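With one protein chain held back, the other chains of the complex are shown just where they sit.
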Amino acid sequence: MLNDFFLLMKQELVLLLIIVLLLIIKVGKDWSNETMLNLINGLLLLNVISGFVMPVEGNLFGDMFKTNALISLEKSILNIGVLIISMQSYSWLKTHKHLSEFFILMLSTLLGMFYMISSGNLLMFYIGLELSSIPLAAMANFDLEKRKSSEAAFKFIISSAFSSGMLLFGISLIYGSTGSISFAEITNHISNEPLHIFAFVMLLAGFAFKISAVPFHLWTADVYEGAPVAVTSYLSVISKGAVLFVFVSVLYTVFKPIAEIWYNMLFILAVITILIGNLFAIRQNNFKRFLAFSSIAQVGFILVGITGSSQMGSASVVYFVLIYIFSNLGAFGVISLVSALTGKENISDYKSFYKTNPLLSWVLTIALFSLAGVPPTAGFFGKFFLLISGASQGNYILISIAALNMVISFYYYLRIVKAIFMDPNEQPIEKLSIPLISKLALFICLAGIVVLGLWSSVYECIYNLSSGF
Amino acid sequence: MNIYSYIALIPLLPLATFLLLGLFGKKYFSSISGILGTFTLAVSAFISLAVAYSYFFVNGKVDGVFQQIIPLKYTWLTFSPNVSIDMGIVIDPLSVMMLVVVTFVSLMVHIFSLGYMKGEERFATYYAFLSLFTFSMLGLVLSTNIFQIYMFWELVGVSSFLLIGFYFEKPSAVAAAKKAFIVTRFADLGFLIGILILSFHAETLDFQTLISRLTDTQSTQLMGITTASFMGVSMLTWGLTLVFMGGAGKSAMFPLHIWLPDAMEGPTPVSALIHAATMVVAGVYLVARLFPVFVFDAAALTIVTYVGAFSALFAAIIACTQTDIKRVLAYSTMSQIGYMMFALGVSGKGGEEGLGYMASLFHLFTHAFFKSLLFLGAGAVIHLVHSNDMKDMGGLRKHMPITHITFLIACLAIAGIPPFAGFFSKEEILTAAFHSNKLIYVLAVFTSGLTAFYMFRLYFSIFWNKEAHLHGEHHGEGTLSMKIPLIILGACALLAGFVPIADWVTSDGIALETHIDIVFSILPVALAIGGILLALSFYKTENSKSDKIASSLNGFYQAAYHKFYIDEIYLFVTRKIIFNLIGRPAAWIDKNIVDGLMNKMASGTAVISEKIKGFQSGKTQEYALYFFLGIISLSALFIYIIK
Amino acid sequence: MNLNLLILLPLLTAIAIMFCNGLKQVRLAALLGSGLQLLLSFWLLYSFYQERAAGNSTQMLFDANYTWFTALNINYHIGIDGIALAMIILTSMVVISAVLVSWTMESMNKEFFFLLIFLSMGAYGFFISLDLFTMFFFLEVAVIPKFLLIGIWGSGKKEYSAMKLALMLMGGSALVFVGLSGMYFNSNIDGAHSFDLVQLASFRIPVDAQMIFFPFAFVGFGIFTALFPFHTWVPDGHSSAPTAASMFLAGISMKLGGYGCLRVATYLMPDAAHAYSGIIILLSTIAIIYGAFATMMQTDLKYINAYSSISHCGFVILGIGMLTETSITGAVMQMVSHGLMTALFFAAIGMIYSRTHTRIVAQLGGLMKVMPFISGVFIIAGLCSLGLPGFSGFVAEMTVFMGAWQNTDAMYRLATILACASIVVTAVYILRAAGKAVMGPITDDHYKHLPDATWNEKLAAGILISGIVVIGIVPFWLTSLITPGAQEIILQTGQALMLK
Partner (left out) sequence: MNEINITDILLVSTALFFVGVYGFFTRRNMITMLMSVELILNSVNINFVAFNKYLFPQNLDGIFFTIFIITIAAAEAAVAIAIIINMYRSHHSVDVEDATDLKY
């Protein structure tokens, strides 16, 4: 039993150890930021590796906590993302006073996400969700002196409090009508009675809030814009990815009996999410805000993939999130460098970026291409599989809308490429000296973008792991 | 292989010359390019004569009938199992005669050009183009396949384009070249569709097979093509008429003639070769080639007849009013080709009835000599005077005796004065017309009188009349190389009438007995002499008689002088109707509607995006409100509506 | 013969270019790479003939099938038939010419040649693919580099044009995607869905599914080949692009669409192809006629050629829509011919533009006098465009017409006649342009001192002209490659409409 406990919760425990270690160091030692950052990156690397050691399958605490190979992989994916973000925020955090707090908060949210992913019970899920969002609000406010930062943090905490209120109300109704908060039990009782549908919609809204699906997305852009770049990238890939993992498994297993209903709901949500995301993304000038809307559109595509409701659907979503982490972090890596070194965050500042920073330009361009879904980057494969998965239900209207919306998304991604390569600029961003570790992070992203698509074993592996659905 | 395989050399030699001169001429052979071109063509001409001799006198006949021989044939492009373009060589009386005419006239022009084009910067290019033309024309006459003919048809068109536009710095030359190409191209459209129709029904492109299938009353193909109809006209008529349209374009028949006078912008020897003797008769050749099928379809043949006859008269009238000597010659060419056309039109299938066919080709033969002679003579005159306008000429007989004499011979020939070449051929044509269609006959005779008049108007205006003011240093006739062709062609114009074409080139391959009926000849000859005398009195000396006549016929004269405004009509149709009503709207629609729609879609998206930005108001409470409304509406939708 | 070389070679060249320094090294690497491509494609031709001569009559030669994504039954399946081979040779010829005309590219030359070679990889990959996924993959590979090529090195309103081109082509591939997914999910090969072209061809997709997805696939690919009314990217894109990109765009990219229409839409969904052929013919006839008339009103040489491409590519669609063996052979020939001819045209225009700095016809004049070679190239391209015998345009167009005429339906006949009529209009606009720009008096004194073509330009033009002339003079060589492929497609469409 105890053995099981240590093995099954291995990833959570490692994370916990790191958090405790950081706390101790914070209290006891006064190391320089560089040392700390190197140490943390080392620890996070260990964390990533630990995820792949001895994967086991099993349940704990009366099925409240469950883990299997897919879940373990999902956690590892998040770990990789966190490592990259930490590497990328090197320039930003090098001079920051509250370095260890940042990581303590971030790893706490990660821990929350792990719980959430492993949850087999609504209570566990709720705890994980809150653990992953409350510290995030504090992180969003990490640039304490910035007006925008605190506004973003306030919007985030108050909106997420409201949304978890709604979520909880939905959960309470489900509990009231099924008598259980365990996923396995709920599946047996759920049906398409109005009360269940109402409760489900509230639950769905909670999820949709987290993954920023329209119309529950409105906080996203404001928070992304106001928060520090590292937090924005964390929000956009890690937090979103974690919720998506849960969302898929909850929909596919717990709410399987009402699959037809949520299928139609997702259809509607996907269409308006893609559309609204695209329409708003077109006219943004702040890079982070732009990526916020583009990520909303991406979520729309993910929703299309989820409608596949099969092994293929789950696999394509997990695969896409993996690719999305690399692509989006590739873009955020460049933005965070530029933002940390020059303070410029507008797309118009990037005009003629190529003249001064060809390497960063190519990384950014390739990352944007991957987000847009241009072959041979991995983004192409990710989008292709999502849409194919969506098509597997025979809903070609959805596929057509999604595919045509890709054209709009091309427009705004190419607009940035145009700014980088083609638009003239009197004062382009000067040549930046990139810290080695950031460079390494960018290369990891680049390698991920190139390899993950062409190397089919990645998808195969995820597909095989998704066989549970 | 066949004993005639070496005939392939005849077109291939000029082709080789073209490639050699076209690719390297300017750099390496500039000085000797003329000699080189002339020499190879002389070889070709010699082979042609040898072929003619061997075909007409030695091996051509089997049982008194000239046989069609196909020494070479290779499949070039297969469309479907039965329909393919074969590249080959056909030897029959028609093609052998054409071979001789083309190589011979071309040779003369080559020689003449040695002097005429001397000192031109693009001398080598000129010979390259001449060789290209000769090659294409020879390919055309040797074609075994209707598509092969079409290909060479296009090639002669383009060589004509290149040669007319030889002086490419002159905008008028470029315009004329374009006009010639486009008008004939338009006619070729008809030809092409005609080919499509004929080949579809005959299921072949090969002349021999096509003719045998479409003339065999038992064949399913003939049944098919005559029963299928469009707008009440059988497909056979459609096909033949459209093919004839192509021929009419190339042969400058009304109303597709407008390019020919303008084509005179090219160097004069080119006009002699292309626009007098060879290319322009391609239409006649085409109809003659398909003659067995044409005979089967009275409607198509009637069209040929009337178009030919009308063109003959129409051009003759215009020719009387023009002052540019090359244009006069151009209209006269058109008129003469009109003769050939209607001669084919009035012809019957074979034997005596096939007189028209023979007469037409006979006229083609003689016409080639005297018309190229006229052009070369005109070339010599222009070379001296540096002007095309007969107002700048006069009294030239003293300066250029040889040109004068040969020109006179040619004029007599074209006027149909015995015993010059034109007399015999025209006589046959008139006979054929007389026996078949009296109206045509009347037109033809009248036209022949007009011909004599305008030719001698030309002759007197150039060589007699007032003294021209010559400037420049040399007042001679030009080099020897310019004189020799004149003399040779002069001899031909004198003697070609005695060549027994009737024995050789007939519609059924059997020799035809012809005889000159003195009584019959009186009327046309008298008319011709009358025309000459009229011209003599008007133009021999400087006087104002002609102006008086002209002013008395004011309206008609003006119309004729302006070529009956056909050019203006064309210009109106192209510039005003096609450009303004089709071209401009198409471009406009493309820019504003089709493309505009795409741009509107893009800008529309941007506008929508701007319109809906209010949802993202920045107010947290509104966000929560939308969140809540989202829940309410989704649940309402799924509880009450979608079930 | 390993077809993977066709992908590897450009890829390695592109990588090599990244490690080069300075224009000299870069262009040498590009030339070497594209030269090897040319050799490889001809070696492929040779081996193809060897195989056929040895009696190998399988439809697709040099077949190689590697599993890629097992879960979705996606394979990297490659192989070629004569049609694909013809397109490959076309690509290699256009690419080397494009490299040669960009010989003196100054700004950002490394990136330029990299993208150019990368594009060629996309094209090769597309033509050798026998798996719809792979095909789609390479189709999109060949889109985005064009955006950069036009946007960075172009002229005029280049950003607008680049964006328009990229978006419209992406719209096309979005439609293609829907078509592909429909075909995939309606296929059932041993209980599994498949993207495999050969398997799908023998499976025959259910007719009702064909009826839905054919328009998607056809229009999607059609956008690439300027199907009316989705052609508007063509004029802007071509005219703003740098010379090499225009050549590639018109010479190869537009052919991707034609090939896709044929190989994917028509071949795999033959019943729908028959059902929709009326509409296809209608659209293509409009494109032909309307493109020709719109061309007539253009004043910019590149616009003239771009609009004429719309008209000429209309013949490709027409040939496909007519669904006879001859017309399909003609369509493929027209693709090859138009690819070479239009590349040559753009090369000539580029040469003129780089010297005179104008492409407006009215401002040009008398170039024949100062640059006879370039003018000659221009005229040859023009003559090929207007379908002169001896050049490839003639055989291709005539084959389309002959094939089209085999349909006896009155509407089809009318379409054929209208298409034939367009060759007259073609003559008008080509001669107008040539007559003003290269003939006539010299309009500007400084033209008198302009140099004629340099060796690289001569070589580029020489390669393309030799292609045009070889096809024009020995077309049976090309048809013998294409016809078996066309027969296969016609066999598939079930109605071999031949002259009995």
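When the chains are written out, they are named A, B and C in that same order, and each has its own residue count from 1.
Throughout what follows, contacts are C-beta pairs under 8 Å (C-beta built on N, C-alpha and C of every residue); 3 or more make two chains touch, one makes a residue touch a chain.
From a predicted model like this one, the values you see are computed outputs, not experimental measurements.
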Original post:
Who does the absent chain touch among those shown?
Top reply: A, B
Original post:
Which residue from A:5, A:175, A:263 or A:362 sits in contact with the chain not drawn here?
Top reply: A:175
Subject >> Chain not shown: contacting residue from A:11, A:47, A:141 or A:212 >> reply: A:141
Original post:
From the list A:90, A:103 or A:162, which touches the chain that is not on show?
Top reply: A:162
**OP:** Among B:24, B:39, B:520 or B:628, choose the residue that contacts the chain missing from this document, as touch is defined above.
**Re:** B:628
Original post:
From the list A:127, A:404 or A:440, which touches the chain that is not on show?
Top reply: A:127
Subject >> chain A residues touching the omitted chain (full complex) >> reply: 122-123, 126-127, 130, 134-135, 137-138, 141, 144-148, 150-155, 157-158, 161-162, 164-166, 168-169, 171-173, 175-176, 179-181, 221-223, 225-226
Original post:
In the complete complex, which positions of chain B touch the hidden chain?
Top reply: 613, 616-621, 624-625, 628
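The definition used in the following text is that only the chains that are shown with their structure count from here on.
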Original post:
Which of line, ring, star, complete or other matches the graph of chains that touch?
Top reply: complete
**OP:** Report the chain closest to the protein's overall CA mean, measuring from each chain's own CA mean.
**Re:** C
**OP:** Per the contact rule at the top, check every chain pair and give me the one with the most C-beta pairs in contact.
**Re:** B-C
**OP:** Could you give the separation in Å between the centres of chain B and chain C, each centre being the mean of its C-alpha atoms?
**Re:** 36
Subject >> Touching two or more other chains - residues of chain B >> reply: 602
Original post:
Got the chain C residues that touch at least 2 other chains?
Top reply: 167
**OP:** Name, in rising order, each residue of chain C that touches chain B in their complex.
**Re:** 164, 167-168, 228-229, 231-232, 235-236, 290, 293-294, 296-298, 307, 325-326, 366, 368-369, 372, 383, 386-390, 394-395, 398-399, 401-403, 405-406, 416-417, 420-421, 423-424, 427-428, 431-432, 435-436, 438-442, 475-476, 479, 483, 498-500
Subject >> Contacting residues of chain A [partner chain C, same complex] >> reply: 312, 315, 369, 374-376, 380, 384-385, 387-388, 391-392, 394, 396, 399-400, 403-404, 406-407, 410-411, 414-415, 417-418, 421-423, 456, 459-460, 463-464
Original post:
Contact residues on chain B for chain A in the complex?
Top reply: 602, 605-606, 608-610, 612-613, 615-616, 618, 620, 622-624, 626-631, 634-635, 637-639, 642
